[in-house]
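Sharing a structure below in structure tokens format, with a few things to ask.
A protein chain is absent from this complex, but the other protein chains hold their places.
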Amino acid sequence: MGLLDKFKRKKIEGIDDSTYLTLREERRISRENTKTIKEYERIRNRKNVSEEEYLTQMRDPANVVEFDNLHTYFFTDVGTVKAVNGVSFDIPQGKIVGVVGESGCGKSVTSLSLMQLVQAPTGQITQGSIRYQDEDGKCYDVTKMPRDKMLRIRGKDIAMIFQEPMTSLNPVFKVGEQMDEVILLHEEDSTDDSARERSIEMLNLVGIADVKKVYNSYPHELSGGMRQRVMIAMALLCNPRLIIADEPTTALDVTIQAQILELLRDVKEKINGSIMFITHDLGVIAEMADYVVVMYAGRIIEQGTVREIFHEPKHPYTIGLMRSKPGGHVEGDRLYSIRGQVPNPINMPNHCYFYNRCDKAMDICKRHYPAMTQFNSDHRAACFLYSDEILPEEKEDKEDGEGR
Amino acid sequence: MAIDTEKGKKPDYTDMEDHIETDLEQNFRVISPGRMVTKRFFKSKLSIVGLAMIIFVFLFSFVGPFIINHTWGYKETQVFKIERNADMVSTAEFKGPDGRTYDYYDRSKTLVIFKAPPSRDHWLGTDTSGFDILTRLMYGGRISLIISFIVIILETFLGIILGGLAGYFGKWVDQVIMRIVDIFACLPGLPILLILSATINSIESIPAEHRIYYLMAFLTLMGWTGVARIVRGQILMLREQEYMMAAETTGIRPLNKIFRHLVPNTMPQLIVSATLGLGGVILYESTLSYLSLGVPFPRAAWGSMIALADPSRGQEILAYYPNMWVPAGLLIVIAVLGFSFIGDGLRDAFDPRMKR
Partner (left out) sequence: MAIEKMDLTTTNDDILVVNNLKKYYPLSKFTIKKDPVSVRAVDDISFTIKRGTTMGLVGESGCGKTTVGRTILRLHEVTDGQVIFDGKDLAKVPRRKLRKMRPQMQMIFQDPYSSLSPRLPVGEIIGEAVKEHNIVPKSKYRSYILKVMRDCGLQPQYYYRYPHEFSGGQRQRISIARAVALNPKFIICDEPLSALDVSIQSQIINLMKDLQEQHGYTYLFISHDLSVVEYISDTIGVMYLGSMMEMGDKKKVFANPMHPYSKALLSAVPVSDPDVKMNRIVLKGDIPSPINPPSGCKFRTRCPYAMPICAEKAPVFKEYEENHKVACHLYSQD
């Protein structure tokens, strides 16, 4: 493959446009990664972290979770992937926050960071904090929390629902056993009987008709929609304060999706919890969310209440996404489309990431990354179209300047 | 679609909507798949050790003979007579003409042709026939490696063709080929090889030098079934991939489909199995040579060198001359282990599930 191809390529175009790294670059990246990862792992693996270190104060006590300037990087073989690059948003108590974006925009990594489930050692939270407030009003910084402490929160206070329920259920155990186990693990005063009772109660809650049968069946015996219901029931077992739903309906059919969405809304009311709803489907977001966060290439480009985002989208990317959805189109009209490809957040340049795909790109867009412009208390967008201030050169250069 | 009229001209693509290739789309480069495999391979210490072992064995067997030939002029079947002073040998008495009895002392030097201990001239000594052991180890390694490579190449070739046909066509073709595979696979390899080798040895019309080719043919026949199974299994899996369905809809010939789309995708598995197989063939060959059914005598082979220590020929060599058989045994271990380590390393390197 290797050598011969390089000649061939040059022949056809006369330019070197190899998409492959040279050996030297590869070595350099490897070396740097080893060094950085070692440093982060050392901090992560410390023993006996005192509680003061990760106790903090919430910015607004009405929030369950606050993401504050979160940076999650992956130190991969091809370079540093800035999967989450300075993300700040809040999840208020009892609300649904929708996170939208295309593949590789960092929406899933954001939620995994909150769960401390980022694939170490390549993935590391390098900067920022995630504040979580528990029932007693105690506030923790998840990024600094030791892993054993996190175990108590994960799955109990914060539960997660995944896209493909089949892979998140263990195929060799019965559904009921798996549910009981969660309770027995998290609730100290629970017995086998009480756990069973609770599991069945939850299965009832998610609208499963034949509860006994489902309780005693293996995951593969259930249909996709049923499995997702079981997953939701499982997430509800320990009265979570926050449910992270990562594309929970993407693998389901429309009619089943409608069922599950309705169920999630019901459930939220019943347990008075919050939901962080991650999806790429704008329709689902419009239906579910109270607040919307639009992500692109690891950054938030626009956020606001659902009405603001859908009725007065500001960022050209948000506008483009809305317009490129077919439906409600005039006959024979060409569909609006955003040109170009979805970027992979490696070696991002020091300018607006959407510049090359944007219809309204200006000169300044190629020189700086736009700051967030505040439209009202909730609605913000990162675009130069709305920022009237001219940013001083030196301030920008410092931020995010290491475009390799 | 209209056929392009501007033949040979460089196509004009400036009007292409997507042509505005920007730094954002080309902002990073990936590692080529080949390099990725290399990288993962070298991540494992064991595979590096294996590689070092195999490189050593190769240098020893292929470069070694030249060096030893040029520096000392030693050859594979050269007999070395070692000088030895035998000045206190005989105690035979004989009567002199004077009627007295004399003792006989032989002060001459004799030339002993075997079992010289390690010395400066012969680092590992010489064996029972007076051959230099080091030299023979080199030649023995060469023959072992050549045999194993040829056998593996042949059996992979055979396996690809038969396994490919079985996997792709299925139905009766598959049935026939796989039953043949089953039959071969249930034959006990070693006994059959012993019988066949012994038979060939007894056929006088076959010259001793040619025995080695028959040996290779037998080893191939015994080994191809494994490859065929791997290829068939892989192809059954790959056949369900959408690109095979795409190949079907575009109406590509079956043979092209097998050998352009399917077989190249089984290559990783084949390389792994071939590497692991190399060690096996070396073992087989050594076993046969040990039983003097493999490489015929004047030629060197690791197996036959170990056979010198065979207890049935007396305990003497086993007990007092480790220099004759330990090095050969060590080399076999190094070669077999080395190929195993490399094979394992390659398997992990090719396996996409290891991807990080």
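First chain written, first letter: the chains are A and B, and each begins at residue 1.
We take it that a residue touches a chain if its C-beta (ideal position, glycine included) is under 8 Å from a C-beta of that chain, and two chains touch if they have at least 3 such contacts.
Predicted, not measured: the structure shown is a model, and the values here were computed from it.
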- prompt: Which of B:243, B:297 or B:320 touches the chain that is not shown?
  reply: B:243
Field: Option from A:50, A:103 or A:377 whose C-beta touches the chain left out
entry: A:103
- prompt: For the chain left off this view, which of A:282, A:301 or A:365 is in contact with it?
  reply: A:282
- request: List the residues of chain A that touch the chain left out of this view.
  value: 1, 5, 8-9, 12-13, 15, 17, 19, 102-103, 223-226, 253-259, 261-262, 280-284, 286-287, 289, 306-307, 310-311, 320-322, 324-327, 329, 334-339, 341-342, 344, 357
Message: Using the document's contact rule, name the residues of chain B that touch the chain not shown here.
response: 1, 3-4, 6-9, 11, 13, 16-19, 21, 30, 33, 241-243, 245-253, 256, 260-261, 264-265
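Everything below uses one rule, namely that only the chains that are shown with their structure count from here on.
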- request: Could you put a whole-Å number on the gap between the CA centroids of chain A and chain B?
  value: 52
Query: Which residues, counting only chain B, touch chain A once they are in their complex?
result: 17-18, 20, 22-36, 39, 356
- line: In the complex, chain A touches chain B at residues 1-2, 17-21, 23, 25-26, 76-79, 122, 339-341, 343-344, 346-349, 353, 355-357, 403
